[in-house]
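Shown here: the complex without one of its protein chains, the others still in place.
Here the chain labels run A, B and C in written order, and each chain numbers its own residues starting at 1.
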Amino acid sequence: MSAPKKVVLAYSGGLDTSIILKWLQTEYGCEVVTFTADLGQGEELEPARQKAELLGIRPENIYIEDVREEFVRDFVFPMFRANAVYEGLYLLGTSIARPLISKRLVEIAEETGADAVAHGATGKGNDQVRFELSAYALNPNIKVIAPWREWDLTSRTKLLDFAEKNQIPIARDKRGEAPFSVDANLLHTSSEGKVLENPADMAPDYVYQRTVNPEEAPDAPEFIEVTFEKGDAVALNGKALTPANLLTSLNEYGRKHGIGRLDFVENRFVGMKSRGIYETPGGTILLEAHRGIEQITLDSGAGHLKDSLMPRYAELIYNGFWFSPEREMLQAAIDKSQEHVSGTVRLKLYKGSVFTVGRWSEASLYSEKHVTFEEDAGAYDQKDAAGFIQLNALRLKLLAARNRRLK
Amino acid sequence: MSAPKKVVLAYSGGLDTSIILKWLQTEYGCEVVTFTADLGQGEELEPARQKAELLGIRPENIYIEDVREEFVRDFVFPMFRANAVYEGLYLLGTSIARPLISKRLVEIAEETGADAVAHGATGKGNDQVRFELSAYALNPNIKVIAPWREWDLTSRTKLLDFAEKNQIPIARDKRGEAPFSVDANLLHTSSEGKVLENPADMAPDYVYQRTVNPEEAPDAPEFIEVTFEKGDAVALNGKALTPANLLTSLNEYGRKHGIGRLDFVENRFVGMKSRGIYETPGGTILLEAHRGIEQITLDSGAGHLKDSLMPRYAELIYNGFWFSPEREMLQAAIDKSQEHVSGTVRLKLYKGSVFTVGRWSEASLYSEKHVTFEEDAGAYDQKDAAGFIQLNALRLKLLAARNRRLK
Amino acid sequence: MSAPKKVVLAYSGGLDTSIILKWLQTEYGCEVVTFTADLGQGEELEPARQKAELLGIRPENIYIEDVREEFVRDFVFPMFRANAVYEGLYLLGTSIARPLISKRLVEIAEETGADAVAHGATGKGNDQVRFELSAYALNPNIKVIAPWREWDLTSRTKLLDFAEKNQIPIARDKRGEAPFSVDANLLHTSSEGKVLENPADMAPDYVYQRTVNPEEAPDAPEFIEVTFEKGDAVALNGKALTPANLLTSLNEYGRKHGIGRLDFVENRFVGMKSRGIYETPGGTILLEAHRGIEQITLDSGAGHLKDSLMPRYAELIYNGFWFSPEREMLQAAIDKSQEHVSGTVRLKLYKGSVFTVGRWSEASLYSEKHVTFEEDAGAYDQKDAAGFIQLNALRLKLLAARNRRLK
Partner (left out) sequence: MSAPKKVVLAYSGGLDTSIILKWLQTEYGCEVVTFTADLGQGEELEPARQKAELLGIRPENIYIEDVREEFVRDFVFPMFRANAVYEGLYLLGTSIARPLISKRLVEIAEETGADAVAHGATGKGNDQVRFELSAYALNPNIKVIAPWREWDLTSRTKLLDFAEKNQIPIARDKRGEAPFSVDANLLHTSSEGKVLENPADMAPDYVYQRTVNPEEAPDAPEFIEVTFEKGDAVALNGKALTPANLLTSLNEYGRKHGIGRLDFVENRFVGMKSRGIYETPGGTILLEAHRGIEQITLDSGAGHLKDSLMPRYAELIYNGFWFSPEREMLQAAIDKSQEHVSGTVRLKLYKGSVFTVGRWSEASLYSEKHVTFEEDAGAYDQKDAAGFIQLNALRLKLLAARNRRLK
């Protein structure tokens, strides 16, 4: 790979990406464009602008954007249509944010004539894969710089030395090492590393940042109603909300009731197991609600097909293949299933849990007339079941007869 | 189908199966053998013996058996190795008990020279299918009598009339109709029908029988440890227990902490949706624990394959195909994966929830050496990730180049 | 089910459906509308009109339609996009025609105010299921009459008696029983029953009707080129053709070279195995050609997903679930994959076989630059493979280390 001439850097304004910024300038002598996105991580963005300017980035090369609505509308919601969970439990909060960042990095590169993009993910994790696969899928000629895989700043001391040598301001609390590493966006906060590295040990309470401890949550349950249209949440307690506002409100409910904590050991795409603490307050409520509305609006054929496709869909997102033909194929199938997934779900929130307690819809497939224990006025002829069973049993009888014959 | 001469009836001792018993005698003039099983439903069995005798069953034709250990060991545990949930949420508590009952019905038929078996499931539900597919799979020549599909006792009044005419004792509380219908065994209690038929309405609290309301559960969390060997739970808090005893203990913990409640609308195999309230206290804890131990002992290749097979496996059990070649094929695959799923999981139980908070195992695949944020002494070469990503990206680059070319 | 008042009958003009026509009139005293479709079965349709008139059907109640283009365009081609084969070998020629017939039956019923449709499929086969599931999926209130399951004309003699009693003309060659039963349309001819019932016996040569015996096919191979756009064949040897004309031409090539014969034992949806002889001359060529063009235009991610979905897709069509949400979901995924499946395939036809011998496309993903054994000018860095392998191997190494440790 030839040296990059102009690089768009995913820039948080923090110490690490500031070091990367400077390293790109010094290592490659290249022009740097910074991209700082508000994905709902709960940090001010303007300090990132000042920091970038301080590090010599020209104002027209500083991109700061609020992408929360795009994030929820075009990434989070499509994923939730699938009820996607990775390895049975993880709601993919980090995974789903990476393709959006890469998409903007590549777009900005094309707008600014940059030939490369750069990110601050390490060589051990999944995020490097997600950033880079997305970038290459969107622009096959783009270069991707992953400084953590390249440089020799392999210890905290070396990093701080580099920062000092290059006049990068170091916040006092960054002198020491953080006791764990954090990623956050509107969907979730993940924490991993350091104090969390022994999966036998209970995570210390200070690790949790987005949710109250269930034991400190209100002693009374709270009930909310989420309304869906075509598989996407559109209103909360009867009030229409944009995607990001809706998720923000659900996050507030989730935080208050201690909902969405997960202590998890997962399989990274790069081949190792890692332990993370995830907090997905609003997403956990949303998943329960979506399942609740599908229960009455989705046919079993569609539902069972969705269930069987979901693990692969979740794996694709986890592994970084959002922008792949197979994810798009699965999305087409999933979206097709959601045409009538509309209606309202009532949920009970209480001390770490969310339960569906009611659901109703114009598009309901639930037929009380058929299922009732009461007289059904001929809606269903119980004698049909005899034939249904006989023909389902036929092959089993033939098998049993064969197996008896051979004994 | 010619008339049966001798029938083995799945007999609970309750009013409905007593009516069936008598109806079989009167309708077919056939000899009746009763089979009453203790599956952990929490009822005395001896009254069933007295009732059967009262209805004229000869003592040698009365079979009363405690099958709890067999139930958990040979049905529940194999199913939990798969982390089986139906339609995302239901732990299959009713479904998994039916094949065992059918197996014993068929075996007793063969021992007693009966040519038929009979059950008390209605023509609208799944249980008739489960009973009958199992019976036919085990004995292709057996006749199955499903009185609810045959007789004209189509209202409560007619049933009570029949009972009175035939001197069947009617408990006072059975005069009126129950407000909902219940099935129970060691794994779960299900409630459905009547007051539960509108899925928009919250289930009344009196429906729940196996768990305290989370709001009334202890205010302090409780921690327990479940130990697994080859995928099956073998000890609780360090004490070895038989399968049924272990599940019984987990049920106690679950009951106390209000764990395992589910308000659910599901798709029946016979084509309609129905709403049920399920309580699976111990099973819910067991599922979480099993997932927890798999997190460190199961490889991602095995785990992801299991996840993708699970929906079909669960559907087979739900639909009544326990004794089918495809369930056995899936079981072989699943069991193969469990050879090293051994170790201990620590769980927090609190007001309706169960969380894994730690797990450890001799057979752990978690490698702190590889995953650490600290210096890893060469265990993992971050530069390998570059090649890994490049080759995973190659096809995406070729796609992107093709798609750009065609624009 | 209340008696039908007006019935739309799938009417071939043959003896069997003429008897059904008359039986509907006499049994139910209902008005009959006939629908006769040209699906490419190779029979004149006008005699059916005369026959229907003779049996008292009013001219406005006689529907005769050429649906060949719709059949190929909307049913056959979508199915071939999936490379659908049932149980590894069967190209679903009968299965795919049934939903179209049902669709027209239901549409004509709605146009003519009929409350029922009727078909001539027996109670043992798959076609009854396909006809009826399609009809119910399109109109939940329609009645379906399946005379073969209802009447008492259970022997050839009784059928002929009924025909004679009702002045239904009987062609001389229909007096005796056919040595096997045939279904045909533009995609295939199937033969089954009678002389074919022992699957150990080789099918007699006279069973084959659509293809010459390979041994009598030309001694020289012939080469043809099929061109695709978005997954559908659009031209043959460079000449654009409509869907039905293209399939007709392929059928001619296939017939001449003895291509597309299949002697097959399959599993019917109703639970039994049956043996059929299928001839799918053009379809067999089309499947090979489609695979050939996908080889260079479809990415591996998309292709492998398609391959894994195909068996379920084929099963749905075989079982009669064309008009089901899950078939439509799969179709959405499959169609999504075909956006760039365009280009030309060269095929060799010779004595029963069809081989792809070349393929080319503007949309090709094949990169000679990457794959070449020659110097590749840096297109591919072989060192990347080392990292790719190391990370793919990591979990296997951790497994091996664990397993060694436990020994």
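Just so it is clear, a contact is a pair of C-beta atoms (placed from the backbone, for glycine too) under 8 Å apart; a residue touches a chain by one contact, two chains touch by 3 or more.
Every value quoted in this text rests on a predicted model; they were computed, and no experiment measured them.
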Omitted-chain contact residue, chosen from C:D66, C:E111, C:E197 or C:E362: C:E197
Of C:A240, C:A393 or C:L406, the residue in touch with the unshown chain: C:A393
On chain B, residues whose C-beta touches the chain left out of the figure: 267, 270-272, 299, 301-302, 304-306, 312, 321, 324-326, 328-330, 332-337, 391-395, 398
In chain A, positions touching the absent partner: 299-301, 340, 362-365, 367, 370, 380-381, 383-388, 390-392, 394-395, 398-399, 402-403, 405-406
Chain C residues that touch the omitted chain in the full complex: 83, 87-89, 122-124, 128-129, 132-133, 136-141, 146, 148-149, 154-155, 181, 193-194, 197-203, 214-215, 219-221, 261, 263-268, 270-275, 291, 295-296, 299-300, 303-304, 307-308, 310-312, 315, 320, 323-325, 346, 350-353, 355-360, 364-368, 370-373, 375, 380, 382-386, 388-389, 392-393, 396-401, 404
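Going forward, only the chains that are shown with their structure count from here on.
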Inter-chain centre distance, chain A versus chain B - centres from mean C-alpha coordinates, in Å: 32
Centre-to-centre distance between chain C and chain B (centres being mean Cα positions), rounded to whole Å: 40
Shared-contact residues (touching 2 or more other chains) in chain B: 299-300, 364-365, 367, 370, 380, 383-386, 388, 392, 398-399
